[in-house]
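Every protein chain but one is kept in place in this view of the complex.
Here is subunit A:
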Amino acid sequence: MLFSVLIYASEDFIDALSPEEHAALLKKHGAFHEHTKANRNFAAATKLMSTGTSVTISRDSDDFVVTDGPFAETKEQFMGFYLLDCATLEEAIEAVKILPLDHGRIEIRPVEFFEGADFKNAERLVINAS
């Protein structure tokens, strides 16, 4: 089963981190990469740019409307996600415990359908929930 691991944190907080604290955070992500790769759970990692770079597209009757900023103004922002290929939810939960959780929240949500392109090699990987 493919699980998405959705990471939420306050950008105010992330921006306030000292370089040392930031390094400590990245170290935990590094440990997570190592663990999930060793267990062959790792599928993908995606870190998003700041929400300041976001635009949101909606439709107003016949017109497309592009507004600046993220879809919702929230105290914590969506920072990025991992995809893990785990046999059980429990396995995914155990892996996520390696990630930094001193602040923010991490949501695990199973993937119903996934299609990805290996755009460097033009190969394609399709995974359906089963």
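Operating definition for what follows: a residue touches a chain if its C-beta (ideal position, glycine included) is under 8 Å from a C-beta of that chain, and two chains touch if they have at least 3 such contacts; residues count from 1.
Here is the rule we go by: contacts and distances are computed from a predicted model.
Taking the options "Quinol oxidase subunit 1", "AhpC/TSA family protein", "NADH dehydrogenase" or "RNA polymerase sigma factor" in turn, only "RNA polymerase sigma factor" matches the UniProt protein name of the chain that is not displayed. Contact between subunit A and the unshown chain involves residues 10-13, 15-18, 20-21, 49-55, 66-70, 73, 75, 102-103.
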